[in-house]
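All protein chains but one are shown at their positions in the complex.
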């Protein structure tokens, strides 16, 4: 997938062309090959084989000497694969067959023929997938953290930048850009929570379930679980195999909601970047041109985020549909889970990264944003609230008054003092509201001071909530660090165990 | 929905007819009305109104005396609604309008016109939905606990009942009924975990977000959050409103996976109950007849579980599709989330209950089950394993030997000693395997002793894993109890706060 | 569902409030009950019973006298139901049981006990559904015709109204409003084609398939098919029953694509109606207000169209998911198809009607639309084309020239003569382009004359394509008329046959 696209049919009107990561994300599969699904599993299957071999040797199921030979073979293969000198042979069924066959070619059947002892491809692939998904989840948590950090930083900077707040695509009340960006951060924090919940639920090891019904070899499932960094073995071998696709579906669901959030950010920025809204301009590095129209600058990467959201929804449906009405035990249908989930991770892991880039590089037209905050009666709600507070009016009464005043002020940008007085009169109310009050209660710089409710765009409340959101982000960062550490610890455990077997088998 | 169906067109061949809960679950909406979606929200909206009024009065936004009157009105309405003496007026837009209008009729606009102060229907309905969903989640956790308990009890009873274990709908190895049922329990334990994760993620209060951009009234969001049993307020008012449908989608996703699990149980039991499998008979109370065929006894409730699984998948698709590419702020599209999620809860809350009934009442044909465990070479895998263990053969070699022996034994139920010896010879192996060994390694009563891997159907391992599964179940039970308690505590808090306001407002 | 909502919490700022059809469409199920699914089937099941009775009597399977009595009973019931004096009894399983039970109560078991001869509820419900869906399809075709007609009329009126044409939400080239509206009409014409294809594929009668395997009674399936207006009987009784849900799924798919088209119209109009775009204002009758904000006017009906599109996608998923991996013969799962498809028709039949209303009543801001057609280099593409034509430049070369000229003209609305000359020079080209040419090729009034490609917005080409689209519409209108006629003819056939039986049975 590392391609550098040149010979582009557009670009002369641009200062900078988008960098490679953005091109790859946006280009899709037009000219890019999708590698075999099992290519992503090679390191995981090798690692599993190492742990399984250690266990077979330590429990005496195979002799230490055979264990040592198998481990040497696996270490060699690992190095070859890492250097790109060994890739999957398409004439050998899958990653499992490929590795076992290579070991057989290298070590002979007498040794390599013992590798598949006390296991089956059923439990092997489910375990591989869990290792793969676990890494994918940690990577996605990492990418979300980066994006949230950028959002919170920009929110801090722009917490005083006025803009219209929308409902129904219409101007509702005045808000700030910082408040909007903090809203994006808040929703992404929930996405991380879904990914961490995945880890808690699924970090259990299926290896040793064999075809679905265990084995008569005296295996030690706790040992393999621990060598592979799992919290322990799964508790039922039938469940572990039958419900293949569930861990996949949980990752894809969490991704689908994350993509919905990113698509919301994308849609919002696409609209803000239209000539009509004119609130911001995307950086050239995150725009593309047209093959025909000389003047075009298009938000393709943002559109692609929306397209990929729909794509992920589809994969989710495929995955959960696959899980309906099945009979117990392994069924081949579930193999397609592998393709759906690897497609989703390949397409969506970079999505938060791309949005981070868009956010960091876009050019804000702050004064244009602010210009809308004094138009279209956008402060009528605060006017109504303050009128109610000042004259102890029921909110419902104050609302009717201001509605009438809005109607009478048609053609202007704000409610006039005159029309408000008239509306109060019409309602039989005598409130001595002053022109100064009417002015002040519709002045967005003043109203953002008045708005004090927690979680809102008010001057003080946004400070408090940004603090809270940063705190939540820190909790997630610490979680990620702890998982990285325990990953390294289990890797060290495996290395030591391998050394011990190899020493014993000399 | 409380209907007692009589005048059935079938039933004379049955000892017992299914009870009402099963009929309602199975009958669907043929002759049953679906109540207005807001009917389910009445108690929640009243509760929200109480908490909101307390807050308005305690913060001085409205006078204590108005607060007291509003609370009296709400208490009266609550009682009327509970007795069925007050229902939604379809000429009044929604539950919020209905309640406010009733209060206006009862207390006059001067008092009732203050209820909607410092809030909007946007934050109100999102809060209502969270209260409703939170209860639904607890109820579903409860129903899953009941089902798991039944499964684990029957698993305990039948942990020695032999049956064929399947992969690809073919006989794979010998297992036990208890192991199969424990597998069902294991997967449902994950469903509970998804529901409890929902609670952790979503038990935050959106009230006070108002239209999406806060309010200039000096509200106290912590107070309302606490009075409604939430862990605190949400942190961003725009996020809270824009992402309506996300909490709904999370519940529906968890339900979709649960329904997949139940549909797996259903499909398995449907097959086991065919004349061909003959492994069990469903109780008459969980079967239905035909309008035409005199002899029929059909597993309709189980089929309905499968149909509802597909139904829930569809609602999930609707919900996540609704969330794609939205613009910030409230949009009316999201209203349909209400109908999709209430339909899902209404249809699926009883599903684990119905399956519990099926499990508890079905008649097992144990000896027929066991009869299959000595046929079709179903112990060939253990034979291969034991051969490998006894003669230190690589598993791959032992497998080829037994494959050849299976082929040579065609037409019989087990591998014969003679064919095994021949196969060993063909492979150039001289292993002095005895007829007794060949017999024993294919005797299912013996092999279940040999299978010692954790999580498998072996005599000892199943005991250990049942213990573990029961322990997990207890953790969930304790969680549910603690949530029930904190629910009661927040209810008491609200009652006291109301009393204090009403006393103050006298 | 006929409710007149009053006591609204908003509306004082509006000239007109939306009419009832719009309110019902928009209100959803908040305070509206969903009737039993079988309520919609009552007229169809009665009609089926009439045709079946005629056939039983004419073939001599039941005596003419019994046939006559049954028909009298059915006629009476029909009248009672039409007057609302007979509704479904929720204690009687379904519409079939309800009707048979009522006949039994009225005519006694000796006569009524013969109604269900040579049929089953399996073939009965599939036939009912086909009658119901067939009517739904014709109604939807009718509603689409109305909408297309409005679109084409307005397109005719506005075929000269300039506006920016968009790609990627950015201004691409100049187009006209008429061209845009004609595009909407073109896509809806395909929707009608999908509905008529449904009719061709599914207008075959399943009655007589009985449980799935026929009957030993000497029934005449051609007769019932013809009395019910079908093109003939289905050809395989197992297929007819097993694939219940397929005709439903086909209707829902056609509806899903139609809703996508309507959601595209909705989104486009929502954006055009923002203060930023300012291209049109929705009529008050198709807008709603806020419960809080006094100034708001929201495009709720359009948003609801988008929400319902997502809803329909979900039902489609449910329906096709239901059809996966089934075993032959009737299975109860498929009953849920009834609820999904009736929900879809109830929610979506009015959608084209509502959009028709929006289109007919919206206020266009034509001069504002046109004002955008001279900004942002929106005619750069025509400039490039004309430059290429005039000076025989390869398009690729002309494009680079104009790209450079656009860059050099930054800050202006059009490419300047000076910058174009400079760009040509830079490319080493000497084309004697005049200031007048540069002006003319960027004048939208002139360029729409230049654009002559069929299907485009050009002055002449739009005339030709409107003619073609109107012609296609007429073909659909004639089809609808012919189906209405043949519907009446089959109804007359049934009436005559009933008379003949009743006469014979006197």
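Order as written gives the chain letters A, B and C; numbering starts at 1 within each chain.
Rule of thumb we're sticking to: a contact is a pair of C-beta atoms (placed from the backbone, for glycine too) under 8 Å apart; a residue touches a chain by one contact, two chains touch by 3 or more.
Being a predicted model, the structure only gives us computed values, none of them experimental.
Trainee: Could you tell me which of B:167, B:242, B:386 or B:490 touches the chain that is not displayed?
Mentor: B:167
Trainee: One chain is left out of this view; which of A:316, A:359, A:480 or A:501 touches it in the full complex?
Mentor: Considering the complete complex, A:316 is the one touching the chain left out.
Trainee: One chain isn't shown here. Among A:22, A:340 or A:424, which residue touches it?
Mentor: Per the contact definition at the top, the residue touching the missing chain is A:340.
Trainee: By the contact definition given up top, give the residues of chain B that touch the hidden chain.
Mentor: 9-10, 12-13, 167-173, 270-271, 273-278, 290, 292-300, 303, 317, 321, 324-325, 372, 375-378, 380-381, 383-384, 399-400, 402-407
Trainee: List the chain C residues touching the unshown chain?
Mentor: Missing-chain contacts on chain C: residues 61, 104, 109-114, 116-118, 122, 165-169, 172-175, 179-180, 182-187, 190, 193-194, 197, 200-201, 208-219, 221-222, 233-243, 246, 249-250, 253, 256-257, 259-261, 263-264, 266-268, 271, 306, 309-310, 313, 316-317, 320-321, 323-332, 381-382, 385-386, 388-389, 394-397, 447, 450-458, 461, 465, 468-469, 472.
Trainee: Provide the residue numbers of chain A that touch the chain removed from this figure.
Mentor: Missing-chain contacts on chain A: residues 3-9, 26-38, 88-98, 100-101, 116, 119-121, 210-211, 290-293, 298, 300, 303-304, 306-308, 310-319, 321-322, 331-336, 338-340.
Just so we're on the same page, only the chains that are shown with their structure count from here on.
Trainee: Could you give the separation in Å between the centres of chain B and chain C, each centre being the mean of its C-alpha atoms?
Mentor: Here the centre of chain C sits 36 Å away from the centre of chain B.
Trainee: Could you work out how far the Cα centre of chain A sits from that of chain B, in whole Å?
Mentor: Computed from C-alpha means, the inter-chain centre distance equals 26 Å.
Trainee: Going through chain A residue by residue, note those that touch at least 2 other chains and give them in order.
Mentor: Within chain A, the residues that touch at least two other chains are 167-169, 172-173, 271, 317, 321, 324-325, 381.
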